[in-house]
Structure formats: C-alpha cells, structure tokens
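Below: the structure, in structure tokens.
Only a single protein chain was left out; the remaining protein chains are all shown in position.
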Amino acid sequence: MVRYLGRRLVGWLVMIFVATNLTYFLASFYLDPRSNYAGRRPPVPEETINATLSAANINDQDPILSRWWHWLEGVVAHWNWGTSPIGDSVNGQIGFRIWVSAELVLGATILVTLLGVALGVYTAARQYSAADRVAQGSSIITLNIPVVVAALVVVILAIKVNQATGSTIFYVVGSQSLDVHGFLPVLLDRLQHLILPTIVLVLTGYASVHFLQRTLLLDSLGTDYVRTARAKGLTRQQAIRRHALRTSLIPTATNVAFSIPALFTGAVLTESIFGWQGMGQYFATTLRTNDINGVVAVAAFGAAMTAIGAMLADIAVVVLDPRVRLG
Amino acid sequence: MSDPLLSVRDLKVSFPSEAGRVDAVRGVSFDLHPGKTLGIVGESGSGKSVTSLAVMGLLSESARVEGSVRLGGRELLGLSDKDMSGIRGKDVAMVFQDPLSSLTPVFPIGRQIVEAIRIHQDVSPKAAADRAIDLLRLVGIPRPETRLKAFPHEFSGGMRQRVMIAMAMANDPKLIIADEPTTALDVTIQAQILEVLKTAQAETGAAVIMITHDLGVVAGSADDVLVMYAGRAVETAPVNEAFYAPRMPYTIGLLEAIPRVDTPRGRPLVPIAGNPPLLIDLPPGCPYVARCPIAIDACREKEPDLLPVASDLGARVVAEVGEVPGQDSDLDHRAACIRAHEIADRRIGGQPVYPVPEVPENRLAAVPREERPTVLEARNLRKEFPLVRGAVLKRKVGTVHAVDGVSFDIRQGETLAIVGESGSGKTTTLLEIMNLSAPEGGDLIVGGVSTASLSKAREQRALRRDLQMVFQDPASAIDPRLTVFDIIAEPMQAIGTPKDEVDARVSELMELVGLDPAQIDRFPAAFSGGQRQRIGIARALSTNPKVVVLDEPVSALDVSIQAGVINLLDELKAKLGLSYLFVAHDLSVVRHLADRVAVMYLGAFVEHGDVDTVFDDPRHPYTQALISAIPLPDPIKERTRERVVLRGDLPSPTDQATGCRFVSRCPLHLTLDSSQQQKCREVVPELTRGSDQADHLHACHFR
Partner (left out) sequence: MTEVRDPHVVGGIDDPAAVLVDAAPRRRLSKRRLYLRRFLRNRPAVAGAVIFVLLVLFALLGNVIGSYDYLATDFVNIATGPTADHWFGTNQAGNDLYAQTVHGLQRSLAIALIVSVLSTIISALVGASAAYFGGLYERGWLLVIHFLMVVPTFLLLALLSNSSGGDWRVIALILTLTSWFYAARTIWTMSLSLRERDFVTAARFMGVPGIKIVVRHIIPGLSSLLILQFTLGVVGTVMAETGLSFLGFGVKAPDVSLGSLISEGADQVSSSPWLFYFPAATLTLLTVSMALIADGLRDAIDPNSASGGTA
C-alpha cells in the first residue's frame, strides 16, 4: 500500500516538474516585462531597464536557456522562486498569500461538502418529491450563476444592509482590518471579512456536490444489496443510512479531494472582487505586471494542489473501500 | 387440513410506464402450508418475481398492489414500511438471484449476518456472532470463525449464495422465498445450493416458495407447482400431475420445448411460436391464444378462469412411472383453458397438442467422419494470462493457464461442443480461435490454412470469411443503432463483397433464418430476443463460412424461444453443410445439438468423444458429476436417481500443479488407496483412448 502510494507520488512529482518547466518557457515567451516601462514619463533609460530585468533574471536579451538554468538552480538548490520585475521576492509573496487563500478555500470546501452531501442524501431519499424538485431547481440556478455576477450581487446586497443598519456588518474589501487587537475582536473582524466571499464560493459550489451525491445515492438505492438489507428487516430509511450511503460516499470523497485545486483557481475571481490578497489575486496581478517568476510559481502551486488532491483521493478510496484495500 | 401459512388472493400488481400501465400480475391466488414447497414457474416477464416481491413488500413505490396477502392470518398488504420491516427477515426471508451483487461490498459478511440477527432479536453482539458462526457452518462454509471477517468479494458466487441462505435462516423464518437462487450459478454449484436450501428448510421448518424458470429445479424440490404466464396462474397442480398430466397447452409446450440430458439426440424440439404478449392494455381472450396450436374462436372472447380439472395421471403414465403415492397437496389441479377437459396425456383428440416439426435430413451424416474434410483444427492451443491482484494496486502474483494444451479437429457438417463450468477456459479457447492469433506454442488451422502463416491483415481478413461467430446475448451482440440490413451486411462489407451482391444476399439470409425481409430497415429494438438471435445467425452466415462458432447461443433466451433457435441451427447445418464449434454450460442443449463433445476442466480436456457415448457412459469422474448435476424435468426420476455432488468451487488455474487437475474435488479420489491417491497427485493423466471404444478419450488414471 505504502509502496503504491509512493509510486503515485513520484509520478506526480515528475508531472509537476515537467509542467512547471513548460510554464517557465511559455511565460518567458508570452510575457514581456520590458513593456512595463513603455510609455513612462520621463522615459526610463535602456540600461536601467536592462539592469532591473537582469537582476530579476527575466531580461529577454539574456539567452533563455541560461535564464532557465539560473532559475532552476535557484528553485532546486535554494527553494528560491526568484523575484518580481521590481525585485519583490516571490517566496515572500506566496508565503503569506497561501494562508490567506487557504482560510477562504478550506472553510468553503468544508461547507460545500457538508451542505452538498446533506442535500444529496435528503433529496435522494425523496426522489421526485416537492422538496427534491425545489432543491434540484435552485441548485441548477445557483450552480450556473456566473461567479462574477453572484459576487457582485452579494456585494450590492451587503452594502444595502450596511446602509440600512447604518453600521459595518459586512466588509466587502480585504481579508482583515489593520487596527484591531485582542483575540475576540480579531476573530470577529476576520469573520466579518470572511463571510461574504465564503457565501459566494458556497453558493456557486455546493450544487455540484449535491447533484453528485444525489445521483450516487440513487444508484446505490437501486442495487441488490440495498434490497437484501430491506429483506433482512431494515426499513427503507435504515437501509439507506446503513448500506447505501456508505458505498456512495466513496466517489464523493474522491471528487471533493479532486476539486480542491479547482476551488483555488475558482477563487481567482472571488479574491479579485473582494480584494483578498490571496493566491488567486496574485495570479491576476503577476499576469498583469508580466511577472514571469511569479506566474511560474503560481503554476507550480496549482500543479501541486492537483497532485495533492489526487493523492488525497487515492487515500480516501483505499481507506473507504475494502475491495481496493484487500485487493 | 390445517390453516395455510400464506394465503394469497387475487393479487394484482401494476406499474406505470411510458407506454401505459403495465399489469405485471393480474390476479394470482394460492395457499401455502407450513413446511411445504411451492414452485412458481414462468418465463421472464411472467410476473413470478413481482409476485414474490409483492409478498415481501419490496416493490418500488410507484407500483400499485391490490388483493390480499395473509401470513398466518395477518393481512400484509397495506402495512407501513415500519410494520413490514418487523416481518421481513423474521417471518419471511428471501434469497435473491445474483449472489455477486446481493451483499453490501464494503462490510464484512459477519457484520451483515449479525445485523440480520440483531434487527429482530435482542441478543448481545457476542451471542449474535456465535449464532452467525453456527449458521455459516450449517450452510457449509469452511472455517466460519475466520471467514466472518472476510468481505463479500473474497467469496465465490456459490459461497456468497450460501451466506445469503445463512442470512435468510438467521431468525428461523416461517417462509423462505427463493427467487431464481441458482440461475446465476454453474450446474455443479447449483446442485450444492439446492442441497443447502433443503438443509435450511429442514433446520427451520419453513415453507419455501421456489421461483424459477428451470422445470428441472421444480421437479426436484417442489410439492406443488404454479405455472405463470402473462401475469396469471395458468395451471396449478401437485408436482407429479403438473409434469405427467399437464392440462394447459402452455405447460405442455414448456415441457416439450426443453432439451433433456437423458434422451439421445435426434428428436427435434417443439418450439412455441411467437412471443409473450405485452402486459399493457391486453385484448380480451386468453393471453396465450396467439401462440396456442389448439386455439379456437371461443378462446379469443374471454380470458379463461383457472378452474379445477379432473385429478388423474392417466393410464399410460401410471403404467410407465408406477402408481404415484397420493400427495398431501395444497393446490388442487386447476387449468386456465377452456379445452382442458379434452386434453389428456399431452394429446387432444388422439393427436399431440404440439405436432413434432420436421427437420431435414443431414446428407453429410451418411458419409463416414474420416472421409469428410477437416474444416478447423487446433493443435496444442495455449493461452496464459498474468494473474494480477487488486483493483488499483495491480501486481503480478502468478500465471493463469487459461487454456493449457487443447487439441481437436472439426470435420465438415459436424458439431463439436466444449462444455465446462465458468472458469474452465472454454470461452478463452473460443476467443483465441476467433482472434486468429498465431497461438503460443501450438497451431490453429482454418480450412487448411495455418494462422501461423498469416502475415498480412488482408490474408487474415480472407480467412475470416470461413470463420464466423454467433454470440451469447443477442441484446449486446448487435449494434442497436444500425438497421437489420447494416448489421447483416457488415461481414460482407468487411471482406469487400460488391454492393449489389450484398443487397440481394441480405434478403435471402433473412428468409433463411425465418425473418420477414420486409423488416430489413427496422432497428433491432423492434425485434424480440429470439428474433435478434436470428439476426445474429444471419450475420454469421452472410459470408458462407465453413465453421460457425457458437458461444452459448441460446442461454440468454427463454425456454419457449430456445427450442426454435436450436431447431434453426440444426436445420441450417443440414441444409448448408455447416460445421459448428459450440461452447455451452448447459449439457441438455449440448446433448441435443452436438455430434461430439469435449469436457473441459481448468484449461484442458478431460473427456472427448461422440456425444451419445460420452453422455451414456461418462468415464471421467468430472463428466459424471456434471451430468448428474443437471436437474431433470421429471419428478420421479429426479428424486430417485443417484447424484454425485462435487465439493467446493472450481479452483483457480494459477499454479501449474503436478498431477491431476481434478484431484481437489474428485469423488473417486477419496475411494482410492493411498498409493493410487499418490499417483493422482503426482502424475498428470493424459487424454487416452479407453480400452473398448475407439472414439472416446478421457484423462483419468483409474477409469
């Protein structure tokens, strides 16, 4: 078992390595940091530009292979992912941004999973009832409201609430206030910032878990072993809880694990709209500022998240399914 | 007589469907007394399973159920799910058809049995576990203490069905319903499971409802028989009367249509024409009228009631089988046929109810076998697979010798059948031949051409003209998205037959297999299962092949349809001089269709020879066991004959064992002295000619 997971891990590491290096070349080819200086008043001297870009190891006048080797050496030997065109450390940026994003994404993931599974179980046990149809309808709508629209509508509503009550209940920008001290006030402040983007992520995300869990549970409700359980003397509800649910949770767990990286990238829009200094916003910023090293680091992060999700999915299956565990 | 345990009155079940209301069960009534066994017989769609699920209260919520089901005087219909759950598993237990999917895959079987006990009994987990061990021992699972912790996927199908029976026995139910409990199993395992069911019945004193399509199973185990057709009981009778003096033409048809393992070949089967009716808006009149050979105008006016008929076996039957002891029966003999009183001894007005069809003479049969050309020859055919374990963690743990040195030849106009349990390697043999791959070590010669000599794809394609195949499941073997024309034309197009030739040939082929050429543009969905199998046969014949490979060609079909397809295959062989390589698990069909038979066990032939010789005088203990495991549709013969029941399951053909492959299950081995046993274990028996017969080989040291 450990050997199997170890082999998978090595496979993923190779994939991440190749993907990251590929992104390095693509980014170097498509992004033009020199253009950041175009049209400056007064014009920046050519030598200054070259010096700044070379310092960041992104000067297009240096040979690409030597830049790449320099970058790779830094990453492999010193875990140094380079600097932005103006010299900010990429490591430093990512170091704190990961936690800002994680705060948002992990909380939302847990809520999405709980809400989705609960709704899926509830509606599958009552297929074609009024409650099922209402939940189905609203899930289709929320799942397909574009994130941008959902986020902006939430912002508009929050501002309305704030205006109506005359106080700041919801913060629509940022992840925390600067001038708050003390444990409880900080906690409250964080929650006030967290609540709106979390609502947006949950609102647009729970429905896919709902649909998946509902379908899986309905599939296992029709199986012979659930019929056997009922023939033993379990009521329908007992048979669902004790036999159908357990088997149907296996693919859901896999799916949730796989969706974590998608949630991180999905948070790009949410973070941009709510002004969170997270990975998503960093992604947009680095692209806009032609920050090659930053872009590559974001790509590596995304690839790593995919791999982690896949590994978690593997582990979940191994833990939950005796057919795999005992082979 | 005492009060019945179960009393079903005028049970009606209907389902909603896109096409309208389906009346799956249309008024079924019967009584069942404690300890008795009722066999419910019918083809798919006859309503037999729906009836049992209605008794259990396990039908889907969209079903509408009417009538009355009383268990020990208590009305079950209309009870809430909660009230029914107090009865299910406690008073009524059920064994389902497919043991592979009937146990929850993620829980150990011990936990599932303990659950069954503790739902209804207030006992400690320890006491329940002890009871579970007792139950597993009772149903014949070795080392029950350790097997308790095993998961379902670690058991074979037969073992899982034993677990299901243990679970059904857990609370000493008054009634056990077994719904096709052995249909998904091999004959040798079927014999074991039927024994276990009898043990369970003896142990619990329960009444049993045995639902099956297999008349042999009913003949061996039922006290009374209820024959269902189109959602109704069309005949009910004590078992002997049902088999020896049936009065309803449908029952007679079923009995005439099944091939029997104990009769020599030659007699054509009697097919029942047409298909069962659709149970939506049934027209008035008898539902069997369209298929009945003795239907008269009055049959179309009103559906006949199930009325008592004279209880009489008839003089000929009494003379033949002797005086049958008077039975203490739950059901009197009734038949739903307005002409039932005219029918006696399967005859009406002196004539058989079903006239025996003519089968054309096989011209080639007159030519001695040695003088006919060989059309297919296999020499030392082998196929090995790496054995991998685990669904995700695939690792090689050994080699499966699926086919391990098989040789045979097929002459023109001849049928060779390969029989064996699932896992014996018979299907792999067939696929190896169809793949035309140059075999590992051996040689395969089709129409005189060795596949080892084929180098180009074009040469291979040319060879395929001579070798075509008919598949087991007609629903899967033809593409539902193509028209009949496209399906039948496909092999001809593949070998590059000119277009106008193809057009003419398709109509001709449809006629040949008994389909209406006017339906050439229809899709497969418009045809019944039997008709689809005919399309498959027409497709196989389109290139004028020398050999047709038949993979279980009738096992997916209902009994009444089966006979027609078997007769068609017989007829085509005679007309076209075809040769068949025929793979089957059903020895009755083999006996009927084959000229020669090879019995396969763990990748090798253990007996090989002329079909009547092998069936009448089987030499290898495995062949003997296989033949004796087939249930006969004849209650007295079935209950009085000696039966060899094999212990255990088919072992995995992994390890190249020294000695005889069959040694672990061989009944003969147990009777030998120790030096002989040592020979069995150490020396591989070769396929050798018996001392007296020329055309009969077997692989046993001591026969």
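To keep things simple, chains are lettered A and B as they appear, and every chain counts its residues starting from 1.
Criterion: a residue touches a chain if its C-beta (ideal position, glycine included) is under 8 Å from a C-beta of that chain, and two chains touch if they have at least 3 such contacts.
Not measured: the values here are computed from a predicted model.
Looking at B:L11, B:V28 or B:V50, the residue that reaches the missing chain in the full complex is B:V50. In the complete assembly, the contact with the undisplayed chain comes from B:A556, out of B:V92, B:I133, B:A242 or B:A556. Interface note for the absent chain: among A:A56, A:A135 or A:V268, the touching residue is A:V268.
Touch with the hidden chain on the side of chain B covers residues 14-22, 24, 44-50, 53, 58-60, 62-64, 97, 180, 183-184, 213, 275-276, 278-280, 422, 434-435, 457, 460-461, 464, 468-469, 471-473, 475-482, 490-491, 493-495, 525-529, 531, 539, 552, 555-556, 558, 585. If you put the missing chain back, the residues of chain A touching it would be 12, 15-16, 18-19, 22-23, 26-27, 30-31, 127-128, 136-137, 140-141, 143-149, 152-153, 155-156, 159, 218-219, 222-224, 226-227, 261, 265, 268-269, 272-273, 283-284, 287-288, 295, 298-299, 302-303, 306-307.
Assume only the chains that are shown with their structure count from here on.
Within the complex formed with chain B, the chain A residues making contact are 1, 4, 223-236, 238, 242-243, 246-247, 250, 314, 317-318, 320-324, 326-327. Note for the complex: chain B touches chain A at residues 56, 58, 81-82, 85-90, 93-94, 96, 98, 101-108, 115-116, 119-120, 151, 153-154, 164, 167, 170, 389-393.
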